[in-house]
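Here the complex is missing one protein chain, while the rest keep their positions.
This part shows chain A:
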Amino acid sequence: MQSVSTENRLAGLTRALRKLATSLVVIATTLFGLLVITFVVGRMVPTDPVISLIGPEADQQTYERVYRMLGLDQPLYVQFFTYLRDVLSLNLGQSFITKNAVTTDLARVIPATLELSTLAILIGGGLGIPLGIIAAVRKGSWIDQVARVVGLVGYSMPIFWLGTLVILVFYAWLQWIPGGGRIDIYNEGIVSGPTQSLLIDSIIAGEWEVFWSALHHLITPALILGYASMAYLSRMSRAFMLEQLNQEYVLTARAKGLPGRTVVWGHAFRNIRVQLLTIVTLAYCGLLEGTVLIETVFGWPGLGQYLTSSLLYADMNPVLGSVLVIGLISIIANLLSDVVYRFVDPRTR
(Lines give C-alpha, C1' and ligand atoms only; values in the text may rest on other atoms or scores of the structure.)
Protein backbone atom coordinates (compact mmCIF):
# COMPACT_ATOMS: atom_id res chain seq x y z
CA MET A 1 0.00 0.00 0.00
CA GLN A 2 2.67 2.39 1.14
CA SER A 3 5.02 1.52 -1.71
CA VAL A 4 2.30 1.87 -4.32
CA SER A 5 1.47 5.42 -3.27
CA THR A 6 5.17 6.32 -3.25
CA GLU A 7 5.50 4.83 -6.70
CA ASN A 8 2.50 6.80 -7.89
CA ARG A 9 3.91 9.97 -6.49
CA LEU A 10 7.25 9.29 -8.14
CA ALA A 11 5.54 8.66 -11.46
CA GLY A 12 3.59 11.90 -11.04
CA LEU A 13 6.79 13.75 -10.29
CA THR A 14 8.54 12.33 -13.34
CA ARG A 15 5.59 13.28 -15.49
CA ALA A 16 5.61 16.81 -14.10
CA LEU A 17 9.36 17.09 -14.66
CA ARG A 18 9.03 15.83 -18.20
CA LYS A 19 6.29 18.40 -18.87
CA LEU A 20 8.47 21.12 -17.39
CA ALA A 21 11.40 20.04 -19.55
CA THR A 22 9.22 20.06 -22.66
CA SER A 23 7.90 23.52 -21.99
CA LEU A 24 11.42 24.78 -21.25
CA VAL A 25 12.58 23.43 -24.61
CA VAL A 26 9.59 25.12 -26.27
CA ILE A 27 10.39 28.45 -24.63
CA ALA A 28 14.07 28.14 -25.49
CA THR A 29 13.34 27.48 -29.18
CA THR A 30 10.81 30.32 -29.31
CA LEU A 31 13.33 32.72 -27.79
CA PHE A 32 15.97 31.48 -30.20
CA GLY A 33 13.59 32.05 -33.10
CA LEU A 34 12.86 35.54 -31.80
CA LEU A 35 16.57 36.33 -31.83
CA VAL A 36 17.00 34.85 -35.31
CA ILE A 37 14.21 37.11 -36.59
CA THR A 38 15.62 40.28 -35.04
CA PHE A 39 19.10 39.33 -36.26
CA VAL A 40 17.87 38.74 -39.81
CA VAL A 41 15.89 41.99 -39.77
CA GLY A 42 18.96 43.82 -38.51
CA ARG A 43 21.10 42.43 -41.38
CA MET A 44 18.45 43.18 -44.02
CA VAL A 45 18.21 46.86 -43.18
CA PRO A 46 19.14 48.98 -46.19
CA THR A 47 21.07 51.58 -44.15
CA ASP A 48 24.77 50.99 -43.66
CA PRO A 49 25.42 50.62 -39.92
CA VAL A 50 28.99 51.93 -40.31
CA ILE A 51 27.88 55.12 -42.10
CA SER A 52 25.16 55.81 -39.58
CA LEU A 53 27.78 55.52 -36.86
CA ILE A 54 30.61 57.62 -38.33
CA GLY A 55 28.74 59.75 -40.88
CA PRO A 56 29.20 59.90 -44.64
CA GLU A 57 32.27 62.20 -44.54
CA ALA A 58 34.62 59.79 -42.77
CA ASP A 59 37.57 58.51 -44.81
CA GLN A 60 38.00 54.96 -46.09
CA GLN A 61 40.45 53.99 -43.34
CA THR A 62 38.09 54.96 -40.53
CA TYR A 63 35.29 53.17 -42.37
CA GLU A 64 37.24 49.94 -42.52
CA ARG A 65 38.35 50.21 -38.91
CA VAL A 66 34.76 50.67 -37.70
CA TYR A 67 33.61 47.94 -40.11
CA ARG A 68 35.98 45.51 -38.43
CA MET A 69 35.17 46.88 -34.98
CA LEU A 70 31.49 46.06 -35.50
CA GLY A 71 32.50 42.57 -36.55
CA LEU A 72 30.98 42.96 -40.00
CA ASP A 73 34.01 41.27 -41.64
CA GLN A 74 33.18 38.05 -39.77
CA PRO A 75 31.07 35.28 -41.33
CA LEU A 76 27.34 35.52 -40.62
CA TYR A 77 27.17 32.74 -38.07
CA VAL A 78 29.96 34.34 -36.06
CA GLN A 79 28.05 37.63 -36.19
CA PHE A 80 24.97 35.80 -34.98
CA PHE A 81 26.79 34.34 -32.01
CA THR A 82 28.24 37.74 -31.19
CA TYR A 83 24.68 39.07 -31.32
CA LEU A 84 23.47 36.25 -29.05
CA ARG A 85 26.24 36.97 -26.57
CA ASP A 86 25.45 40.69 -26.61
CA VAL A 87 21.74 40.15 -26.03
CA LEU A 88 22.34 37.68 -23.23
CA SER A 89 24.66 40.17 -21.52
CA LEU A 90 21.93 42.84 -21.97
CA ASN A 91 23.90 44.81 -24.52
CA LEU A 92 21.51 45.97 -27.23
CA GLY A 93 23.81 48.59 -28.68
CA GLN A 94 23.53 52.35 -28.65
CA SER A 95 20.88 54.67 -30.01
CA PHE A 96 22.23 57.24 -32.48
CA ILE A 97 19.53 59.74 -31.53
CA THR A 98 19.44 59.64 -27.75
CA LYS A 99 23.13 58.62 -27.51
CA ASN A 100 22.11 56.29 -24.68
CA ALA A 101 22.51 52.56 -24.45
CA VAL A 102 19.31 51.02 -25.78
CA THR A 103 18.80 49.13 -22.52
CA THR A 104 18.88 52.43 -20.58
CA ASP A 105 16.27 53.91 -22.92
CA LEU A 106 14.13 50.80 -22.69
CA ALA A 107 14.23 50.87 -18.89
CA ARG A 108 12.92 54.43 -19.11
CA VAL A 109 10.09 53.82 -21.58
CA ILE A 110 8.79 50.37 -20.63
CA PRO A 111 7.14 51.41 -17.33
CA ALA A 112 5.04 54.03 -19.15
CA THR A 113 3.81 51.43 -21.63
CA LEU A 114 3.10 48.87 -18.92
CA GLU A 115 1.11 51.43 -16.96
CA LEU A 116 -0.96 52.31 -20.02
CA SER A 117 -1.54 48.77 -21.22
CA THR A 118 -2.32 47.42 -17.76
CA LEU A 119 -5.01 50.04 -17.16
CA ALA A 120 -6.32 49.36 -20.66
CA ILE A 121 -6.61 45.61 -20.08
CA LEU A 122 -8.36 46.26 -16.75
CA ILE A 123 -10.88 48.45 -18.55
CA GLY A 124 -11.23 46.04 -21.45
CA GLY A 125 -11.62 42.96 -19.27
CA GLY A 126 -13.72 44.68 -16.63
CA LEU A 127 -16.26 45.81 -19.19
CA GLY A 128 -15.85 43.22 -21.93
CA ILE A 129 -16.14 39.97 -19.97
CA PRO A 130 -19.36 40.88 -18.10
CA LEU A 131 -20.80 42.27 -21.33
CA GLY A 132 -20.04 39.05 -23.18
CA ILE A 133 -21.46 36.88 -20.42
CA ILE A 134 -24.67 38.89 -20.12
CA ALA A 135 -24.99 38.83 -23.92
CA ALA A 136 -24.71 35.05 -23.83
CA VAL A 137 -27.22 34.65 -21.01
CA ARG A 138 -29.72 36.91 -22.77
CA LYS A 139 -28.97 35.71 -26.26
CA GLY A 140 -30.96 37.61 -28.87
CA SER A 141 -31.99 40.42 -26.54
CA TRP A 142 -31.14 44.08 -27.13
CA ILE A 143 -28.06 43.79 -24.93
CA ASP A 144 -26.80 40.96 -27.14
CA GLN A 145 -27.27 43.19 -30.18
CA VAL A 146 -25.41 46.03 -28.44
CA ALA A 147 -22.54 43.68 -27.56
CA ARG A 148 -22.42 42.50 -31.16
CA VAL A 149 -22.24 46.00 -32.58
CA VAL A 150 -19.68 47.11 -29.98
CA GLY A 151 -17.57 44.09 -30.85
CA LEU A 152 -17.78 44.45 -34.62
CA VAL A 153 -17.02 48.17 -34.59
CA GLY A 154 -14.17 47.63 -32.16
CA TYR A 155 -12.70 44.95 -34.43
CA SER A 156 -12.89 47.22 -37.44
CA MET A 157 -11.80 50.52 -35.91
CA PRO A 158 -8.46 51.99 -36.98
CA ILE A 159 -7.30 52.81 -33.47
CA PHE A 160 -4.98 55.65 -34.48
CA TRP A 161 -7.92 57.33 -36.19
CA LEU A 162 -10.18 57.01 -33.16
CA GLY A 163 -7.40 58.50 -31.04
CA THR A 164 -6.95 61.41 -33.42
CA LEU A 165 -10.68 62.16 -33.49
CA VAL A 166 -10.88 62.01 -29.68
CA ILE A 167 -8.05 64.54 -29.51
CA LEU A 168 -9.86 66.76 -31.99
CA VAL A 169 -13.18 66.68 -30.14
CA PHE A 170 -12.21 66.45 -26.48
CA TYR A 171 -8.92 68.36 -26.52
CA ALA A 172 -9.24 70.91 -29.30
CA TRP A 173 -12.96 71.64 -29.24
CA LEU A 174 -14.18 70.84 -25.71
CA GLN A 175 -10.83 71.13 -23.88
CA TRP A 176 -11.76 68.34 -21.49
CA ILE A 177 -8.55 66.36 -21.79
CA PRO A 178 -4.87 67.28 -21.88
CA GLY A 179 -3.11 67.29 -25.25
CA GLY A 180 -0.67 64.47 -24.69
CA GLY A 181 2.28 63.23 -22.70
CA ARG A 182 2.23 61.46 -19.38
CA ILE A 183 1.78 64.36 -16.93
CA ASP A 184 1.55 68.18 -16.78
CA ILE A 185 4.92 69.93 -17.03
CA TYR A 186 4.67 71.56 -13.59
CA ASN A 187 4.02 68.17 -11.99
CA GLU A 188 6.94 66.50 -13.71
CA GLY A 189 9.74 64.98 -11.65
CA ILE A 190 7.94 65.35 -8.30
CA VAL A 191 7.56 61.67 -7.63
CA SER A 192 10.08 59.03 -8.53
CA GLY A 193 9.08 55.91 -6.77
CA PRO A 194 9.92 52.25 -6.71
CA THR A 195 7.31 51.05 -9.22
CA GLN A 196 7.93 53.65 -11.96
CA SER A 197 4.16 53.84 -12.35
CA LEU A 198 3.16 57.45 -11.81
CA LEU A 199 -0.24 56.43 -10.46
CA ILE A 200 1.06 54.03 -7.84
CA ASP A 201 4.12 56.11 -6.96
CA SER A 202 2.09 59.26 -6.40
CA ILE A 203 -0.26 57.37 -4.10
CA ILE A 204 2.71 56.02 -2.14
CA ALA A 205 4.18 59.51 -1.89
CA GLY A 206 0.79 61.01 -1.04
CA GLU A 207 1.11 63.52 -3.91
CA TRP A 208 -2.55 63.69 -4.89
CA GLU A 209 -2.16 66.52 -7.35
CA VAL A 210 0.38 64.48 -9.26
CA PHE A 211 -1.94 61.47 -9.12
CA TRP A 212 -4.87 63.35 -10.65
CA SER A 213 -2.69 64.92 -13.30
CA ALA A 214 -1.27 61.51 -14.24
CA LEU A 215 -4.69 59.89 -14.27
CA HIS A 216 -6.05 62.73 -16.38
CA HIS A 217 -3.36 62.08 -19.00
CA LEU A 218 -3.64 58.33 -18.80
CA ILE A 219 -7.36 57.75 -18.90
CA THR A 220 -8.12 58.72 -22.52
CA PRO A 221 -5.51 56.58 -24.29
CA ALA A 222 -6.27 53.77 -21.83
CA LEU A 223 -9.99 53.96 -22.62
CA ILE A 224 -9.33 53.84 -26.36
CA LEU A 225 -6.97 50.90 -26.05
CA GLY A 226 -9.35 49.27 -23.60
CA TYR A 227 -12.17 49.55 -26.10
CA ALA A 228 -10.17 47.59 -28.67
CA SER A 229 -9.55 44.73 -26.25
CA MET A 230 -13.09 44.94 -24.90
CA ALA A 231 -14.41 44.16 -28.37
CA TYR A 232 -12.33 41.02 -28.52
CA LEU A 233 -12.92 39.94 -24.92
CA SER A 234 -16.70 40.40 -24.97
CA ARG A 235 -17.01 38.42 -28.16
CA MET A 236 -14.89 35.54 -26.93
CA SER A 237 -16.48 35.37 -23.49
CA ARG A 238 -19.92 35.33 -25.13
CA ALA A 239 -18.86 32.33 -27.24
CA PHE A 240 -17.37 30.49 -24.25
CA MET A 241 -20.42 31.15 -22.10
CA LEU A 242 -22.86 30.00 -24.79
CA GLU A 243 -20.95 26.75 -25.06
CA GLN A 244 -21.29 26.16 -21.30
CA LEU A 245 -24.95 27.14 -21.16
CA ASN A 246 -25.74 24.42 -23.70
CA GLN A 247 -24.20 21.73 -21.49
CA GLU A 248 -26.33 19.26 -19.61
CA TYR A 249 -25.06 20.17 -16.16
CA VAL A 250 -26.53 23.65 -16.65
CA LEU A 251 -29.85 22.07 -17.55
CA THR A 252 -29.62 19.90 -14.42
CA ALA A 253 -28.83 22.88 -12.22
CA ARG A 254 -31.77 24.76 -13.69
CA ALA A 255 -34.06 21.74 -13.25
CA LYS A 256 -33.04 21.53 -9.60
CA GLY A 257 -34.44 25.03 -9.29
CA LEU A 258 -31.20 26.88 -8.60
CA PRO A 259 -31.51 30.64 -9.15
CA GLY A 260 -30.27 31.85 -12.54
CA ARG A 261 -27.47 33.85 -10.96
CA THR A 262 -26.03 30.79 -9.22
CA VAL A 263 -26.21 28.76 -12.42
CA VAL A 264 -24.43 31.44 -14.46
CA TRP A 265 -21.79 32.67 -12.02
CA GLY A 266 -21.47 29.70 -9.72
CA HIS A 267 -21.49 26.94 -12.31
CA ALA A 268 -20.92 28.09 -15.87
CA PHE A 269 -18.54 30.97 -15.13
CA ARG A 270 -16.29 28.76 -13.02
CA ASN A 271 -15.81 26.54 -16.02
CA ILE A 272 -14.73 29.29 -18.40
CA ARG A 273 -12.25 31.00 -16.08
CA VAL A 274 -9.31 29.21 -17.63
CA GLN A 275 -10.34 30.03 -21.18
CA LEU A 276 -10.89 33.65 -20.14
CA LEU A 277 -7.39 33.78 -18.72
CA THR A 278 -5.94 32.66 -22.04
CA ILE A 279 -7.81 35.25 -24.05
CA VAL A 280 -7.00 38.03 -21.59
CA THR A 281 -3.34 37.17 -22.16
CA LEU A 282 -3.83 37.22 -25.90
CA ALA A 283 -5.66 40.55 -25.61
CA TYR A 284 -2.78 41.96 -23.57
CA CYS A 285 -0.30 40.98 -26.29
CA GLY A 286 -2.63 42.55 -28.85
CA LEU A 287 -2.65 45.73 -26.79
CA LEU A 288 1.10 46.04 -27.21
CA GLU A 289 0.36 46.42 -30.90
CA GLY A 290 -2.22 49.12 -30.20
CA THR A 291 0.16 51.00 -27.92
CA VAL A 292 2.57 51.51 -30.82
CA LEU A 293 -0.09 53.54 -32.63
CA ILE A 294 -1.85 55.14 -29.64
CA GLU A 295 1.40 56.28 -28.04
CA THR A 296 2.32 58.00 -31.27
CA VAL A 297 -1.03 59.77 -31.39
CA PHE A 298 -1.04 60.82 -27.73
CA GLY A 299 2.67 61.59 -27.40
CA TRP A 300 2.88 58.97 -24.66
CA PRO A 301 6.58 58.51 -23.82
CA GLY A 302 6.52 54.72 -23.91
CA LEU A 303 7.91 51.79 -25.83
CA GLY A 304 5.69 52.33 -28.87
CA GLN A 305 6.68 55.93 -29.36
CA TYR A 306 10.33 55.02 -28.82
CA LEU A 307 9.97 52.35 -31.50
CA THR A 308 8.25 54.54 -34.07
CA SER A 309 10.41 57.62 -33.55
CA SER A 310 13.56 55.50 -33.89
CA LEU A 311 12.07 53.95 -37.01
CA LEU A 312 11.56 57.41 -38.49
CA TYR A 313 15.31 58.11 -38.26
CA ALA A 314 16.31 54.55 -39.25
CA ASP A 315 17.95 54.17 -35.86
CA MET A 316 17.97 50.39 -35.95
CA ASN A 317 19.40 49.39 -32.56
CA PRO A 318 16.43 50.86 -30.64
CA VAL A 319 14.01 49.40 -33.20
CA LEU A 320 15.40 45.89 -32.87
CA GLY A 321 15.65 46.24 -29.10
CA SER A 322 12.02 47.33 -28.83
CA VAL A 323 10.82 44.54 -31.13
CA LEU A 324 12.78 42.04 -29.07
CA VAL A 325 11.27 43.34 -25.83
CA ILE A 326 7.72 43.26 -27.23
CA GLY A 327 8.23 39.68 -28.42
CA LEU A 328 9.69 38.81 -25.03
CA ILE A 329 6.73 40.33 -23.16
CA SER A 330 4.37 38.30 -25.36
CA ILE A 331 6.24 35.08 -24.66
CA ILE A 332 6.34 35.75 -20.93
CA ALA A 333 2.63 36.60 -20.87
CA ASN A 334 1.78 33.36 -22.68
CA LEU A 335 4.05 31.42 -20.36
CA LEU A 336 2.40 32.93 -17.28
CA SER A 337 -1.06 32.11 -18.58
CA ASP A 338 0.11 28.57 -19.24
CA VAL A 339 1.38 28.21 -15.69
CA VAL A 340 -1.78 29.66 -14.15
CA TYR A 341 -3.82 27.49 -16.51
CA ARG A 342 -2.22 24.38 -15.04
CA PHE A 343 -2.67 25.73 -11.57
CA VAL A 344 -6.36 26.59 -11.93
CA ASP A 345 -7.57 23.71 -14.07
CA PRO A 346 -7.07 20.37 -12.28
CA ARG A 347 -7.59 18.44 -15.53
CA THR A 348 -4.31 19.75 -16.94
CA ARG A 349 -2.28 18.81 -13.88
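Assume a contact is a pair of C-beta atoms (placed from the backbone, for glycine too) under 8 Å apart; a residue touches a chain by one contact, two chains touch by 3 or more; residues count from 1.
Keep in mind that, in the parts below, contacts and distances are computed from a predicted model.
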{"item": "Among \"Ferredoxin\", \"Quinol oxidase subunit 4\", \"Nitrite reductase small subunit NirD\" or \"Cytochrome c550\", the UniProt name of the subunit that does not appear here", "value": "\"Cytochrome c550\""}
{"item": "Among A:L34, A:V87 or A:I183, the residue in touch with the chain that has been omitted", "value": "A:L34"}
{"item": "Positions on chain A where the hidden chain makes contact", "value": "26, 29-30, 33-34, 37-38, 40-42, 44-46, 152-153, 155-162, 164-165, 167-168, 172, 285-286, 288-289, 292-293, 296-297, 307-308, 311-312, 314, 316, 319-320, 323, 326-327, 330-331, 334"}
